[in-house]
Structures are given as structure tokens and as C-alpha cells.
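See below for the structure under consideration.
The complex appears here minus one protein chain, its other protein chains still in place.
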Amino acid sequence: MIIDGEFRVDAPIQQAWDFLTDMQKVASCVPSFEKIEVLNDQSFAITVSQKVGPIAVTFETQTHFTEVIPPNRLVASGRGKDTKMGSSFELTNEIDLLPVSEKETLVRYKADVKINGRLASVGKSLIKIVAKREVGKVVELIQEKIGGFSGEKV
Amino acid sequence: MKRQLELKVNGLGYSLEVDPHRTLLEVIRDDLGLTGTKLGCGGGECGACTVILDGKAVKSCLMLALDARGKEVWTIEGLSRGQALHLLQQAFVERGAIQCGFCTSGMIMASKALLDENPRPSEQEVKDSLAGNLCRCTGYVKIIEAVLSVTNTEKR
Partner (left out) sequence: MKRFEILDPNSIEETCELLARYGEEAKVYAGGTALVKLMKKRLVHPSFLLDLKGIQGLHFIREEEDRLTIGALSTLREIETSPLVRQRIGVLGEMIHTIGSVQIRNVGTLAGNLCLADPASDPAPLLIALRANLKVAGSGGKRTIPPEEFFSDFYETALLPEEILEAIEIPFLPQHSGAVYLKHTMREAFDLGVVGVAVRLDLERKDGMCSDVRIVLGGVTSTPARLQKVEALLKGKWIDESLIARVAMTASGEVDPIQDVRASAEYRREMIEVFVERGIKNALERAKGGVS
């Protein structure tokens, strides 16, 4: 499934870029984030967990940057597994940054997520709704943390 | 850890030791060898696993075996007496309500539970009772006719 959108941040493009390429900072904007291990400056092991009612998943993921074109384009690719649930996912996230003004940047994202295994049997629609909601939260936190907030939410 | 399960099946008392995770369907089929009750979807949607528990039709694939302790279960094997078929079974055979046969025991047990409670159901009442039983072969018409043709003169 594809989850895409765009949002603005109150920061010049270089500052936005620096933030979004710092996985520790980005991780602090993800509510389901549990822990991160930096493997090298392009790869990370990230654990995220999410709960929908009684169903809880913990994904251990490996993510790395596949395209890095500062300060405009960042593509991250990852795969994760929840062995308890017998589920896995693959994710490719394309992020494009466009300057709106000296102090404002537009961030466009397109995440392509494939979910395999038992979780997929729950209902892709429910997963999509929950995923979109989580993405919304991440966007809000990024906007807050990048430096003041007046950005439009999309 | 296994636990004691005492229950009656088709009129006979059993005392078994079962693990908590076993379903009633598994115990009926694997431990008691009564394979007339079928495993279809395993998720309580197709009704092939229907048995009668304390007079009520239930889906045995969603019931933990231990939840049947102290209770009385009737399966399709319990309907016939030796070679003599129950009226319902007879009706299904005569009316062509059986094709592959996989849904049949569930259909019959659900119908039996209905007729035990309501000996002269309307067509809608029969349909309501069979709403939880799927058949991929017959198109249901013959099944409903077979049930309606039995007026439960023979009480069990």
C-alpha cells in the first residue's frame, strides 16, 4: 500500500535536510519507536511497536538509505519482522524537499509498504487506517521539532 | 498442562486429559475418532464443524474443548441408530440435498437443533437457523426443502 502526502516545516531546506537525515532525531518523532542502533551512517536497526486493541506487533527492522541527494532527495529502504506474529514488511520511503521560502520547506513523502504474513490477514484496510494515523502523528512531531511550528498539515 | 475433561458424547461418557489449547472439534475428531464433524474454515464461518452442545448448535472449531466439560455433545454419528438413518439424514439423501457432502453434517446438526426447539419452523426460520452454514455445491434449495419435509415426529 502507498501512503503519501506532504507537509511544511518552519525551517530552511538545509536545516530540514539535516533533521530528516539524522535517524536519531527522526526516531524521536515516531510514537511507536522503541530503540535504534546505528550500524553505520547509512544503516540502522530500529525496533518499533504498535498496538491495535489486543493485537500488538513489534517489528525489528533494518533500514538503510538508498538514495541520498542533499538537500533535496532521500530514499530509505527497510524490512522488518515480527517473529511472534509471523509477519514481515518491506518499506521504501521517498522523501523530497522543496524550498518554499528562505524559512519554509515543503516535504513530500511517498511510502510504499508491503505487509506479509499473518498481520496481512487482519485486514489491509485497518492496517492502512492505522498506518496513516501514525504517519500523521510523525508529521506533527517533525513539524514541532524542526524548529517552531506554523506549518500546514496535509 | 493437560487437564481433566469429562463430557458426554452421543450418549456415552468420556474422561479425557486434554491440553487447554485443543478445540472441541479437534478432540471429537482426533481423540474420539468421530470424524463425521468436519473442519472447514477453522474460523467459525462455514459451519461444517457444527455440533449440538447441551441442546444448542455451536461451532466446535471455535470452542475450547475444556469449555465443554460437564456437558453433553451430539454429533452426526449420534443421529443414526446403527444402520438406521435419522429422519433428517433420510430426507437429505432422498431430496438430493447432498453433493460433495462436506457441509452436510453441519447442516443436519444445525437443523436438528432447530427442530428440537421448534418442530414446525417456517421457511424463514429454517433459513435463519442455517445462516451460519455454507454450502458451495447445492445452492441451498434442496437442503431447505429437506429440513422442511421433516416434522420431527421421532423425538430423540
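The letters A and B name the chains in turn, as written, and every chain counts its residues from 1.
Simple rule for what comes next: a contact is a pair of C-beta atoms (placed from the backbone, for glycine too) under 8 Å apart; a residue touches a chain by one contact, two chains touch by 3 or more.
Worth saying up front: this structure is predicted, and the values here are computed from it rather than measured.
Which chains here would be touched by the one that got left out?
It touches the following shown chains in the full complex: A, B.
Consider the whole complex, including the chain that is not shown, and state which of A:I3, A:A45 or A:M85 touches that chain.
Answer from the full complex: A:M85 touches the omitted chain.
Pick from B:M63, B:L88, B:C103 or B:C135: which residue touches the chain that isn't shown?
The one listed residue touching the chain not shown is B:M63.
Go through subunit B and note every residue touching the omitted chain.
1, 3, 19-21, 23, 42-45, 47, 50, 53, 56-59, 62-64, 66-67, 110, 113-114, 127-129, 131-133
State which residues belonging to subunit A touch the missing partner chain.
52-56, 84-86, 118-119, 121-126, 129-130
The rule is simple: only the chains that are shown with their structure count from here on.
Mind checking the centre-to-centre distance between subunit A and subunit B? Centres are C-alpha means, answer in whole Å.
Using C-alpha averages as centres, the distance is 51 Å.
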